[in-house]
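Sending over a structure as structure tokens; questions will come in a sec.
One chain of protein is taken out of this complex; the other chains stay put.
Chain lettering (A, B, C and D) follows the sequence in which the chains are written, and residue indices restart at 1 in each chain.
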Amino acid sequence: MNVYLLSLLVFSPLLGIVMVAIMPKKEERTIKQFGFFGTLPPLILSLFLFSQYYSGVALSSFDTKINWIRFGNLAMYDPKLFTVNFELGLDGLSLIFILLTTIVSSLAAMASIYIKQEWKGYYLLFLILEIGMLGVFTAENLILFFIFFEMTLIPTFFLIGRWGFLEKEKASYSFLIYNGIGSAVLLVAILILFARTGTTNIEALSQMMTMGGVSLFAPISGSMKYGLCLAFIIAFAIKLPVFPFHSWMVRVHAEAPPSIVMIHAGVLLKIGAYGIIRFGMGIFPEQYKSLAFIVVLFGVLSLLYGAFLALLQTDFKLVLAYSSVSHMGIVMMGLGALNESGIQGAIFQVISHGLIAALLFFLVGVLYERTGTTMLTKLGGLTKSMPIFSGLLLAGGMASLGLPGMSGFISEFMVFLGLFKSQPLFAAIGALGLVLTAVYMLRAVLMITFGKSNSLVEKEKHDLKGLEFVPTVVLLGLIISVGVYPNLLGGPLQETIDAMMLALGGR
Amino acid sequence: MTGVPLSAYLVLALVLFCIGLYGALVKRNVVIVLISIELMLNAANINLVAFSKFGVTPSITGQVFSLFTITIAAAEAAVGLAILMALYRNRKTVNVDEMDSMKH
Amino acid sequence: MMENAWLIPIFPLVTFLVLLLSGRRWREQGAYIGILLTLASFILSLLVLIERFKEPTYKVTIDWLSIGGTQLTAGFEINQLNALMLVIVSLVSLLVQIYSKGYMYGEERFSIFYAYLGFFTFAMLGLVMAPNLLQLYFFWELVGVGSFLLIGFYFYKQEAKKAAKKAFIMTRIGDVGLLIGVILLFWETGSFEYGEIFQAVQAGEISVGRLTLIAVLIFIGAVGKSGQFPLHTWLPDAMEGPTPVSALIHAATMVAAGVYLVATMFPLFLASVTAMHVVAVTGGFTAIFAASIALVQKDVKRVLAYSTISQLGFMMLALGTAGYVAGVFHLMTHAFFKALLFLAAGSVIHAIHTQNIEKMGGLWKRLNWTGPLFLIGTLAISGFPLLSGFFSKDEILMSAWEHGDYLLFTLAVITSFLTAFYMFRLFFMIFAGESRSSVNQVKESPSIMLLPMFVLALLAVISGYIQTPWFGTFLGDWLVEGNEKLLGASHNEGPVWIMFMAVFVSLAGILLAYMMYAKKKIPRDWLFKENSKLYKVIDNKYFIDEIYFFTVGYAIKGFSLFLSYIEKFIVGGLISTVTSSIEGLGKIGSKLQTGQVQQYGMIAFLGLAVLLVIFALTGGYLR
Amino acid sequence: MSLSGELIAFLGLALVAILGGVLLITLTKVVHMVIALVFTFLSIAGIYMLLSAEFVAVVQILIYSGAITIVMLFGIMLTKHQEREEPSKGRWGKFSLLLAVAGFAVAVYLGIYNLHIPVQPTTLHEENTKQIGIELFSKYVIPFEVMSVLLLVALVGAIVLAKKDDKDEEGDQL
Partner (left out) sequence: MDWNTMLSYNWGAMMPEFIILGTAMILSILDLFWPKHFNRRKLAWLALTGIILAFLSLISLFSFETVSILSDTFRLDSFAKAFKLILLFGAGLVILLAESYEPQEGLQEHRGEFYYLFLTALLGAMIMTSSGDMITLFVGLELLSLSSYILVGIRKHNRKSNEASMKYVINGGISTAITLFGMSYLYGVTGSVNLGEMSRTMAAMTDGQLQYIMGLAFFMVFVGLSFKIAAAPFHMWAPDVYEGAPTPVVAFLSVISKTAGFVIILRIFLSLFLTAPGDTFGALDFLEKNNIYIAFVAGLTIIIGNVIALRQQNLKRLFAFSSIAHAGYLLVAVATMGGGYFLMDTVWFYLLAYLLMNIGVFAVIQLLSSQSGSEDISILAGLGGRSPYLAIAFTVFILSLAGIPGTTGFIGKLNIFLGTFITEPGHYVLAGIMIAGTIVSYVYYFGLLVQVFFRPIHSDKVIKIRSGLSTVIIICLVGTILFGIVPNLALDFLHNQFGDFTDFISSE
């Protein structure tokens, strides 16, 4: 049973896909319900996995391995050469990411009630997207990872381009081009590794790269290792995204439907961080160590750049978009800190930003639904007509600026804790970002909720209601529970981080 | 022996080939273009026949090859002319440079 | 009882949650929940305090966050200082909540107000109980949020919005300093726990330079929270919040958190002379600086706000001159009388619906209770003999003198004088003379508002007696018990003339104010005219806000703008340059596709020729 | 075979062939061009004779000088176009083409101008046709058969494309 559990998890959205697919086009309600129910099997399975983990089942017992593709005909050298297996696996890190994925997906599916047309196509793509995301976090080899990685791109392209706002097509193209470039770099790096070693299994590769295995073909030189490590970092930095690769993400955040941005900001961007940890750090620890400086540099740049630009935006979505750039900068800083605290902080930041961004973008969706705008200049005084919404927005804003008691604080704290140890100067410069974050976040949130209420807003008076409470309460609850008792996440991560630290050469 | 050296034949073929090529690419009349292509093929044939006699291992094969070539050239000319006929019926022109309804 | 102390902050948290979730349903009834639960907190804290008199420090921790091998813990600790603080905070909070029941009557979001108060009280109590720096920081920021929420309670007012934002951001600047300090301290000592930190400090494991840096960074946190120069500007603006809030947060508790922080970390500061000096000088300067501004303010709450800043400066001065007990003592007394003053001021505002003292006057007869209560507060803060402020201020002067900082001592004395003067200016402007108000129906506040003021007035009078040169230094002895080495003496013995001088300056201030504003014997502009430049400068708070706005504000905005151009033209342009050049290439390429078959052939043949020529030039046998 | 005789014959034939080619390019009347090329084809046949390929030479004369030229002439007649060919190509096009041709020619010329392959005695001229026949039907049966298909294709194609569609005419030529 355990052996198939992961495959079951990854492909469980298929059930929903089938259900939605057989529905007639016009059945809006049913399709939406089925679409949402489609996200439940993975959620339940992932929660089950989590409970298994806590009841002491070794995560490695879930590993799946099926022979899949053999490239070339090199069996005479070694039957394993150039073989790509269908192998899924789990460790603490991926477990947490999977939980994030399933939770955010379910909530985003719920938030998709605002989708106004072609629900069928929407939910089909949505569920395919979820398969891709789940696959990315469980794939045990690079090729499989890449396949799932791309599998997230295509549905997202359509989801943005079809159901987005005014400039949706531009945004989806921008998304496509940047991510295309990113995945191209990634693919090249993966294939060089594959071609030179004959394997793409992550574990085998990291062993080979660190211990130095015997390579049948042209070996990988030291400088090439640096190149590959850098390629991984760049590829995922585009995904993350880090300054100066962020402009696509800003557009996507501004133009995509809010429910998709929930997924996008909540999970998809996180693949970048996951990739850097898994591949940059995991496969090339030595090289990563000497490149960490650059990682931190760009982290700090993103943090400040995003923050400064968020100050000027007049569209709330753009504020959040630049805030994401800024927060991803913190992730990079943590990853570059090269110590437990920094890395753990980065992972926490990833999770935390996932939850917070999902919350905020859900609220953006609500806001747009009620007022028809997200322009800060047109809004104001919403606390009067929509107190609950405003309170939640404020809570989200506070979480985003790293208020203690919310998950954002824990992560930022750990990142800075780690970075002050290894790169105090950068950390000190980065600390400026903490102030700026407060400035732009409050500015935006207060422009919406405080002040005189705008005539435009006055018309719509109804606050959050019914189902809309579910995503907000769940997300806020998670944000606060992680913030109040961070060991909730810290536990599963410990093993992974220990392994990582060992590779990076101790503490 | 100081007969006509192989290179003389080869150079002749080369010259004819170049002339044919030039004609095929410059002349406007499709018939002339086709006939220029024939000339190019002829040049290749001279090579084949010359090598058949003066080659590394002389053999009749070159001549056989050239026979095939000649036949093919004839067939090609026939088809080319037939296409020209069809074109001429529709367009009333035989000029290559007026065939530009498809571009960019 | 101490093992149950964790319940103390939980009660107000429950208030917060219950009232928030119930929404606006309960209106005024919400107050009872808040008051009752806070009362429970108060009683519990009182019990804890009493128990703490006998028993040693109590500390409980649980694992909270594991980073690699390091376990960070959370929990609570009951020591002398925070046991005392617990009582002060819960008491003031309780009183303010009772007061608010009357003051906020009729407010639409009444129960939300209590929810916020509950949240703030929770955070403040949590801050006080924190056993380690990280947890302290945790609540430190939550306190800021509570303050933010309450300042912005009248969210529809543009000023309230601005003030709330400003308060949060200014304190955030300080917080970042604190955070950095805490982190650096962690890497120096390997712990966030006070005890371990102090051990490491005492063992001299940290170089003095490092120590100074850390101490100063931590102090920056205190500067932000306690409204010390140069991060003080938010505090006067914070008066946009409801007056009970000002009493609770911006007089008695949160702003004192900075002082509390320095007091808590006192051993650390003691280890660095420079750091101590920084604290003292900042405190001293802030004290006189804020006092000078208070001289000319016309808004009753602003005067009190600057007075608070000034008094906090005093406390910092005390701590900076090694007067641990003095600082804490003044913190306590100040909490009482300043809360009293604010509540009384609130009562006045409640009655007359204006905050401008120019429009008040002659209220003494109309507000029969508020007037005397206000007077008690004013006397206490002015250092009038035998009231609490007198004793605590005395301690500070003593400690400054003892420490040998004569300049600071002089500043403190002058500030005392100014304090007495501006406070009585305020008092006389409000209560003496003729009514300048347009409001005719001036009613005394309901008893529910007066009751808390009575309690505070009582405390303002008597709380000084726990630490006097005459009846013993009970407070000091108890505070430093067991930690004499770390915290210094329980009492500063100074020359007796200091006390007399203090009395003298205070009386002089009062007299001057009396002459100017009550009797009007001395014209109000005898020293400088209202339109003189100096007056303008002071009236505009030395243009600090404007300076910030034009320097920092513009710098940030300008830089943002600059970056937005980079974003637009360089970052955005990068990809569009590439795409447009590719498109251009495509254009050229498709232009070549002329439809001319011979041209195709030509290009193709050109390609062959190029290949051949290159081959001929580089290839095989020609080499 | 006299050496000088062979050389003279070669020079003469080559001269005629090239001259025909040059005329093809320089003449303006289309028919004249075709006629000029007939000389080239004929002289190429002569060259084949010199290379002891009598059968190829005969085929050359029959097919090129005969069939193809005639077909071409028919083509010219059937498509009654203006007889003159005006130069239309741009100067640059011509120039670059000339450059390319020159480059190509030089590159190839470098390879062949002093190619010395030791001449071996051959028997190609003895019963040339028989040799070809034997070779063709022993070794090259398959291409020969494919060739027949090819011719069939050409035939059908030519008819299909060139046929005048009057709808009443059946394809009874086959």
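Note that in this section a residue touches a chain if its C-beta (ideal position, glycine included) is under 8 Å from a C-beta of that chain, and two chains touch if they have at least 3 such contacts.
Because the structure is predicted, anything quoted here is derived from the model rather than measured.
Engineer: By the document's own contact criterion, which visible chains does the hidden chain reach in the full complex?
Structural biologist: A, B, C, D
Engineer: Which residue numbers on subunit D touch the omitted chain?
Structural biologist: Listed in rising order, the touching residues are 107-108, 110-112, 114-116, 134, 137-143, 146-147, 149-150, 152-154, 156-157, 160-161, 165, 170-171, 174.
Engineer: For the chain that got dropped from the picture, name the residues of subunit C it touches.
Structural biologist: Interface with the chain not displayed, on the subunit C side: 582-583, 585-587, 589-590, 592-593, 595, 597-601, 603-608, 611-612, 614-616, 619-622.
Engineer: Tell me which stretches of subunit B touch the chain missing from the display.
Structural biologist: These residues touch the chain not displayed: 13, 17, 20-21, 24-25, 30, 33-34, 37, 40-41, 43-45, 47-48, 50-51, 55-59, 61-62, 64-65, 68-69, 72, 75-76, 79-80, 83-84, 86-87, 89-91, 96, 99, 101-104.
What we mean here is this: only the chains that are shown with their structure count from here on.
Engineer: In angstrom, rounded to a whole number, how far apart do the mean CA points of subunit B and subunit D lie?
Structural biologist: 6
Engineer: So the centre of each chain is just the mean of its C-alpha atoms; given that, what is the distance between subunit A and subunit C in Å?
Structural biologist: 37
Engineer: Residue numbers in subunit A touching 2 or more other chains?
Structural biologist: none
Engineer: Provide the list of subunit D residues touching at least two other chains, using ranges where the numbers run on.
Structural biologist: Only 89, 97, 101, 104, 108 qualify.
Engineer: Flag every residue of subunit B that touches subunit C in the complex, lowest number first.
Structural biologist: Residue positions touching the partner: 21, 24-26, 33, 96-97, 99-104.
Engineer: Give every residue of subunit C touching subunit A within the complex, in rising order.
Structural biologist: Listed in rising order, the residues are 20, 23-24, 63-70, 109, 112, 134, 137-142, 145, 152, 155-156, 158, 160-161, 164-165, 168-169, 172-173, 176, 179-180, 183-184, 186-187, 556-557, 559-561, 563-564, 567, 570-572, 574-575, 579.
Engineer: For a test of understanding, state which residues of subunit C touch subunit B in their complex under the given definition.
Structural biologist: 590-591, 593-598, 601-602, 605
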